[in-house]
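Note that one protein chain of the assembly has been removed; the remaining protein chains are unaltered in position.
After this line comes chain A, so read on.
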Amino acid sequence: MPILSLHNVSKSFGALTVAERVSFDLRAGEALGVIGPNGAGKSSLFNLIAGNLRPDSGRIVLDGRDVTAAPPMQRCLAGIGRSFQIPQPFGHLSVYENLLVAARFGGALSADAAPRHCMDILRRTGLAAQAERIAGSLSLLQRKRLELARAMATEPRVILLDEIAGGLTEGECGELVATIRQIHAEGTAIIWIEHVLHALTSVVERLMVLNFGRVLVIGAPDEVMASPEVGEIYLGVAA
């Protein structure tokens, strides 16, 4: 049984369609990459899955449970963790407190278990030395790491990564990819929107291409990238 399924999910804002009959399954522990030109509806897809947007029609099923009408906090508790394209830490809280809030409320961890869990994640994401720093003062790489760490702190079964490698240097990107690989290896399912294709394809098992809110193609990364349709629409290469 898939961990997450979207069935004909559609969403429009007036004449602008951000999702049109989007359907796909995410297997437990699978990593799925999402690519597409700007405005293709990638971040809107995450908003629909995380509960920030309600679909006009269609169903979203998490681990057999219909969560289409569930608000974001319930989806978080049900196992969906999210990072943002533009990092949105709780700027007045310390790095450690950012994780603690996520672990206590999103992961429903006890007051005893949460601190250990958070310190473990801080070590794994390379943020242990920044634990006491106010999150608003972090560098871009550190903020991206915090986005990932905070999503992990909610103990997700599906983690949504939105352009987490964007704006990083090659070395920084490599470090972050190594952490994501580790999370994946531990069995967490991942949906990853990314423009840095070599980083994305080094982790994901399948790639999905979105265009104008529609799923253009979904399959193995090599096959998808070799598709003439993708080359024309996404990479601007004539078929």
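Criterion: a residue touches a chain if its C-beta (ideal position, glycine included) is under 8 Å from a C-beta of that chain, and two chains touch if they have at least 3 such contacts; residues count from 1.
FYI, contacts and distances are computed from a predicted model.
Of the names listed as "Branched-chain amino acid transport system permease protein", "Dihydroxyacetone kinase DhaL subunit", "Cytochrome c oxidase subunit 3" or "FAD-dependent oxidoreductase", the one that matches the UniProt record for the absent chain is "Branched-chain amino acid transport system permease protein".
Interface note: of A:Gly36, A:Gly58 or A:Gly106, the residue touching the hidden chain in the full complex is A:Gly106. Listed residues A:Asn52, A:Thr68 or A:Ser202: the one in touch with the omitted chain is A:Asn52. Contact with the chain not shown here comes from a single listed residue; of A:Pro72, A:Gly167 or A:Gly219, that residue is A:Pro72. Per the touch definition above, the residue from A:Asp25, A:Asp63 or A:Glu97 contacting the chain not shown is A:Glu97. Where chain A meets the omitted chain, the residues involved are 50-52, 71-73, 76-77, 82, 84, 88, 90-93, 97-98, 100-102, 104-108, 111, 134, 136, 150, 154.
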